[in-house]
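A single structure is presented below for examination.
Heads up, one of the protein chains got dropped from this complex, but the rest are sitting where they should.
And now, chain A:
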């Protein structure tokens, strides 16, 4: 019969769920809790054909409510989660893991560790194999907490070391933490994924114990193994390691080059440009120019005095040497349509002058070279600067006027 409006259990609970959802979206936690009490009886009905069953709903909704409700406590939360763990064996490890995250967020490190250990020892027939991924994560996080203990013990030792007291038991604990941590961290980073946190800790451990080769190997794998997802941080870590070990400029440059390809706006690009500008090889200097222009394509760098000063320095140097003007021409070609509005508008000239004289100085130099002395930005800033009788602006005006023809050649 076509009684679709008939109210039955399923519809009633769907309705209930929509009320819970509305309440949660409006942050009305009391109301959400109220409707949840009416929803929980769906646990007694089987929903095995649905994608998300009531047990998962209740877990997720209940967690949200308990997180935000003003009257809920950690104890209540823990009690709730323990019940959730018994509800769905297929989700057991996931629930454990999220519980651990919650505990960590509330600073309950020891409880988190206990829970992780407990979860690690869980076995349930074929479910153990099916939930293998979660298990690996649990082990990894336990490794992380072991690292954290190691770190604490290390700082205690270092303190005492200064005082001249050697604490043997702490040292032993420290080494034991190291071993436990290393085993688990090593395992997780073998699996393709984004493991920044684990990798950093693992490398820290390795470096402390002097295993630089292994550290280098690990980061190389992390950065260059194609099975791993492209991750700019991997390159950053590798670069930092190489820098720490005083590796050659060549290897530093190759590490940063990839970063430039992936994330042209990365903050390390400033260092990169600085490094490249100093190079004797023209190819490197050329790359440097490309790098700094690319950085300033991004809005985040618009007001960075450092970035502009790098560009200004390099452009100035090229203009003075009168060599490689074509480099500037190449870089400017694809930007001359939109950089003027983006960086060198009259409005920006006024604002920069008011807010940050150094910024306006650097930008004016670049503008003057790229667009000529008659461009809006340069005219305004240099005029203001000369009016204010600031020396460097007078110098700037002279410089740009002198090299004006350059503009004509680069446009």
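Heads up, the rule we're going with is that a residue touches a chain if its C-beta (ideal position, glycine included) is under 8 Å from a C-beta of that chain, and two chains touch if they have at least 3 such contacts; residues count from 1.
The definition used in the following text is that contacts and distances are computed from a predicted model.
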UniProt protein name of the chain not shown, from "EARP and GARP complex-interacting protein 1", "PRELI domain containing protein 3B", "UDP-N-acetylglucosamine transferase subunit ALG13" or "TATA box-binding protein-associated factor RNA polymerase I subunit B":
"TATA box-binding protein-associated factor RNA polymerase I subunit B"
Out of A:76, A:355 or A:374, which touches the unshown chain?
A:76
Looking at the whole complex, which of A:9, A:101 or A:209 touches the chain that is not displayed?
A:9
If the hidden chain were put back, which residues of chain A would touch it?
1-3, 5-10, 12, 15-16, 18-19, 29-31, 33-38, 40-41, 43-46, 48-49, 58, 62, 65-66, 69, 71-72, 76, 79-80, 83, 86-87
